[in-house]
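Every protein chain but one is kept in place in this view of the complex.
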Amino acid sequence: MLQFIAKRLVAGVVALFVVACLTFVLLYSTSGDVARNIMGDQASAASVAAKAHELGLDQPLMSRLSSWLWQATHLQFGTSWFTSQPVFTAIANRLPLTLTMVCVAILLIGVVATFLGVTAAVKRGAADRAVQIMAVLAASLPGYIVGIVLVLVFAIQLRWFPAISRIGPRSGAAVWVASLTLPVVALMLNGIAGAAQQIRSAFIKQLEQDYVRTLRSRGIPEREILFRHVLRAAAPAGLTVLSLQFISLLGGVVIIESIFALPGLGSLAVSATTQGDLPLVMGVVIYTVAIVVVVNLLVDVANGWLNPKVRVS
Amino acid sequence: MNAHGSEDPAEVLDDIVGHIPPVSATPARGKHLLDIVDLRVAYPTKGFLSRPVEVLHGVSVAVEEGRTMGLVGESGSGKTTLGRAVLGLAPVTGGSITFDGHEIAHASRSERRKMAADIQVVFQDPYTSLNPSMTIGDILSEPLGSQGISGAEARKRVRNLLDRVKLPVDSMDRLPREFSGGQRQRVAIARALALEPRLIVCDEPVSALDLSTQARVLDLLLEIQEQTGVSYLFVSHDLDVIRHVSHRVAVMYKGEIVEQGLSGKVTESPDHPYTRRLMLASPVPDPDQQAKRREERRAFAAKVASQLGEPAA
Amino acid sequence: MSAVVDDVSAQAEPGGLGGAVKRPGVAGRLFRNPMGTASVLLLAVIVLSAVLAGVLAPHDPARATDNVLTGPTALNLLGTDSNGRDILSRLLFGARGTLMSAAIAAVVAILIGLPAGLLAGYYGKWFDGLSSWATNILMALPGMIVLLAVRAAVGPNIYLTMVIFGVLMSPGFFRLVRTATQSVRNELYVDAARVAGLSDLSIMGRHILGVVRAPVIIQAAMVSGIAISFQSSLEFLGLGDPSAATWGVMVNDGFRNIYRQPLALLWPTLAISLTIGSFVLLANALRDALEDHVNVKEKTSASRRPATVAAVPATVAAEPVDAHLCEVRDLRIEYPQPGGERKTVVDGASWYVDRDEVLGIVGESGSGKSQTAFAVLGLLPDNALVTSGQILFEGKRTIDTASRRIDQSALTGLRGRRISYIPQEPMSNLDPSFTIGSQLVRPMTRILGISKSEAVTKALDLLSAVGIPNPKRTFSAYPHQVSGGMAQRVLIAGAISCDPDLIIADEPTTALDVTVQAEVLDVIRDLQTELHQGIILVTHNFGVVADICDRVAVMQNGRIVEQGDVRTILRHPAHEYTQMLLQSMLVGKPPLTRLMSDSATGGMK
Partner (left out) sequence: MSAAAVAGLSACSGDAPAGGSSASKEVVLGILQEPKSWNPAIAHVGHLLQPYQFVYDSLLLRKSDGTLAPMLATSWKYTDDAQTVLELTLRTDVTFSDGAAFDATAAKANLDHFKVANGPQAAMLQNFESATAVDAKTLRIKLKIADPAFEYYLSQAAGLMGSPAAITGKDIDLMPVGSGPYIMVKDQSVKGSQYVFTPRKGYWNPSLQKFTMVTLKLLADLTARVNAVTTGQVDATLLDATTAQQANAAGLKELSWPVDWQGLLLFDRDGKVAPPLKDVRVRQAINYALNRDALLKNVAMGAGTVTSQVFGPESGSFLPELESRYAYDPAKAKQLLSDAGYASGFDLTLPLPPGIETLLNYVKQQLGDVGIRVNLVAVPIADYQSTLGKGTYAAAWFSLFQGPTWVACNQLIVPSTLYNPFKSTTPELKALLDATQAAGAQVGEKGKAVNTYVTENAWFAPFYRVNQIYFYDSKKLKVTPQVQMAVPTPYDYEPAS
């Protein structure tokens, strides 16, 4: 088991390294004029050139990459070109909000989708069709449409929730709940039905296994078969579904944060992209991929633990 | 095998008989169409730097022209691998396979293509050995096409083949799923016959079939041998089937041949304890004879065990 | 049934495969599904309107006018945008850009994923390792974040962005094709093709591409939907190319003017949702169409659950005074077919079994022998219909004559307690996630109501009773740690753990090697001698019947053709079917001779 975890960990670090190199080359090989953009229209050509030098833009790409990588091993990802803030700080300020949203959303998706998926798998018929229709609907509606509708109805018309986030550094739980309810709902809606459908398939696949019939023949009650045996056997598939959902939530949060003006990683990504703040873009990519790597590792470990073949050896 | 394998009484016995040297490995007389000498096969395993697993540990067996060599053994004995090695479908790591004087153990794909006219195969499972999306006509003309026979000539030969395996000519335009298991196995035999080969490797060709169907297919194979003089390398786990179709028989156990010789001798009065055990274990369809055989089997097991100073299972 | 009957089994195989029933192709099945038809039609309309935009559009989509953000009018059916341009015309032309983006993403993803998947699946080795590794990395990338990075690097070039998006989506195709190729590659028909001398290229072309084609189309439909969603999201965020004419740009424009004219936002979002929805529906319908024929076959082996009994009047038989342990009377089980007909798998079967007796039910595949056994257990598939007959356990009916359903309340008390079951496949009938011990203990604590420690003691006794040398080790082992023979012994131990009166053994030795089979039969026989249960042994093997059975019932096509004492049946079979079966036996036949008098020239009627 330890060896298994170590292997996954190494694979994750290698993946992170590869993604870092590719992203760096992609981003920085085309960025020429950012100094002018930072300095504004009134700056003289000389001061623009001075800025470019200060940012190291006149260095060869590979030497910039290697120095970035070296810094990164010390958890330093440079400084934002536009806000003078260390990338580490900028992201650390925003990560809690985004992670809260994504984690709450994934937890709720996990609970609700499992409930829906299991119901659809066991009851079939109307419940099954309802989940399928919901899945099609949810897949058809891009996140921004859901977000806009929620704002218009619940914030502008009904005024139940704030239209934009009121979260500040010292906000209490009430503010967080009020500000995050709509965004989390918007995030969830897109994932829930799809996850339910996949959990349903995984559950049905397990229901059709021979051992389920044998358990029934042994007089074990249906409820115990479903929740002790089938649910556990379907859990690895369900966890994998949720880990993929998690990745897509990290993307979806970009849209939702923009609509609700939430100071999270997603809106940071958008503003950094709009401005061409490459160190920040780079940092956001690395952080999100690192989060995904960690989540995938956790899912792998959980799945390994659930699987006696891996756990016992 | 597995962590507790040695606790299985059957396998305790296996371990015991496994140490007894092979019996009567006398080379077969007559003209050898196929000569396998000291063949070793090892499959690569998953994972970096992990060692390949050897499944055949130096097997020597020969097939005479126009005759059938029966290869019998239980699961994991390597009998199927031996057949696949002859067909070029298993990685040969040592020894030689000589067909009609030519070494073919390491033949290239293009050499194999030339050989396709001489060596053919009938597989065990008639459900997966035919491509479900191709018509019978397409399936049968596939080997013809690879040897450059197509068009009207191919259709004529396909018609003849169907006739020979006693399937109606209108089968040509149908899909495998419209046929029963026995009919499909006839298609598979027809495909093997398409290029008029000199050797057909029959890999458990009747073990997926019902009793009556099995009889008909065996009859068909015998009839074809009489008519065409084709040789069979006949692989099966069923001693009765092997006895019925083979001129010579080789018994395999854990990747080695423990006994080989004339069919009557090996299957009726075997010398090697494993063969004897195999023989005594296969039940006869008469209650009283079977009761007698059962007693013999128990007595034999007790004898083997006491010879080795261990209690009978 | 058909002109091509040569095997007895042909008439009775699941799914009625003996005949020449032409089933519709995937396309036919797709259009039979209303969702499939609707999605194809809708997509056709969308694609056509994009192609014919020049003809259909009432206005020049680029023509800016002074009628800014009007609602629907006679002149502008859907109103105008912030440039006073006709929204309907822009929707028609915008479909081009949006569909093109989707097509680019899908095509790029296929161009990367398909060949890579084929190569990795077919040849494996280092390429498989490398490409799977790259795939895992790609799949760990959150798409939106990567697209933002791409946008930061290359600017608002929507088509280039979609190319990158295609790369991000390629793992889906890669995995799909690789898995399909790997499974097809291991199919015997591919081996046969190689033996027939086909080159790798023609094997891929003939055998593999055909298999991956439909799943690739499904995936392409999904990816197209996702691509439209992502592309319009980028444009919504204002990161698109504002000079491009796509629906996403229209959404952006509409959103900026949401308070002046909400309809300007509604139309493009509607178009986007409908298009994505059509792609999703198309993918679902295609998947259903592909799985259709598999379903028909699988249903018979699907989860064994209480079956519904159709409302057919019962021939109520008089209750016998001294009841058999278990008796089946005139049992008829049918399955509805897709066409509306019903397939009869058990056709009026009657037999009984008493305590201290082994009844062998023998027959070939499809004879209905297993179905009968599952009916006794009350574990028929959901869609099974018990259209007539009765099953009596100690004279007690387990089919409720009033509601014509299997009386689950009666069976719940019997199943596990009085009636138990030994399955065919030892490995798949143990839950891999639980130790063997816990799977033995739980039914005992539940059914017998004994304490856990008592149950553990009893389980260890049982394991040694079925001939397992080291019960403690096996008790704490997981199923994957024991051999097939051991697993079957565990299942037998489980079957006798609650001291049942009737054991139903469904081909209990078929999956085992012959030497193991002999030993497992010994175990069953010894236990029965000791405990005196009644056993129903379902098998196709007359040798097994001779070894263990007291009485035999021979089944063919759902009917019992003959039953009686084992010696009588085996030595003097009365029915020609039994005679034919015994004639097919190889034991005692001279080698290298024909077995059947009508050898290979035709079939039984």
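Order of writing sets the labels: A, B and C. Residues in every chain begin at 1.
Going forward, a residue touches a chain if its C-beta (ideal position, glycine included) is under 8 Å from a C-beta of that chain, and two chains touch if they have at least 3 such contacts.
Note that the coordinates shown come from a computational prediction; the quantities given were computed from them, not determined experimentally.
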Subject >> Chains in view that touch the one left out, judged over the entire complex >> reply: A, C
Original post:
Given the contact definition stated above, which residue among A:T114, A:Q206 or A:S258 touches the chain not shown here?
Top reply: A:S258
**OP:** Write down which of A:L65, A:L108 or A:A155 is the residue touching the left-out chain.
**Re:** A:A155
**OP:** Determine which one of C:G124, C:P156, C:G210 or C:P469 touches the chain that has been left out.
**Re:** C:P156
Subject >> Absent chain, residues of chain A that touch it >> reply: 33-44, 47, 50-51, 82-85, 90, 93-94, 151, 155-156, 159, 162-164, 166, 168-172, 174-175, 178, 258-261, 263, 267-268, 271, 274-276
Subject >> Missing-chain contacts mapped onto chain C >> reply: 62-64, 66, 68, 82-85, 155-156, 238-239, 241-244, 249, 253, 255-260
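The rule is simple: only the chains that are shown with their structure count from here on.
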Original post:
If you average the Cα atoms of chain A and of chain B to get two centres, how far apart are those centres in Å?
Top reply: 54
Original post:
Approximately how many whole Å separate the CA-defined centres of chain B and chain C?
Top reply: 31
Original post:
chain C touches which residues of chain B in the complex?
Top reply: 1-5, 7-13, 74-75, 84, 87-89, 109, 112-117, 119-121, 123-125, 128-131, 133-134, 139, 142-143, 146-147, 166-168, 171, 174, 177-183, 186, 188, 191, 194-195, 209-216, 218-220, 222-223, 237-241, 243-247, 263-264, 277-278, 280-290, 294, 297, 313
Original post:
Along chain C, where are the residues that touch chain A in the complex?
Top reply: 133, 136-137, 139-146, 148-154, 225, 229, 232-233, 236-239, 251, 255, 258, 265, 269, 272-274, 276-277, 280-281, 284, 298, 301-305, 377, 379, 382, 412, 415-417, 419-421, 423, 425, 428-434, 442-443, 446-447, 478, 480-481, 491, 494, 498
**OP:** Using the touch definition up top, name the residues of chain C that touch chain B in the complex.
**Re:** 3-4, 6-10, 13, 15, 17-21, 187-189, 191-200, 202, 206-207, 210-211, 293, 364-365, 467-470, 473-474, 477, 481-483, 485-486, 513-519, 521-522, 540-547, 566-567, 570-571, 580-589, 591-596, 599-602, 604
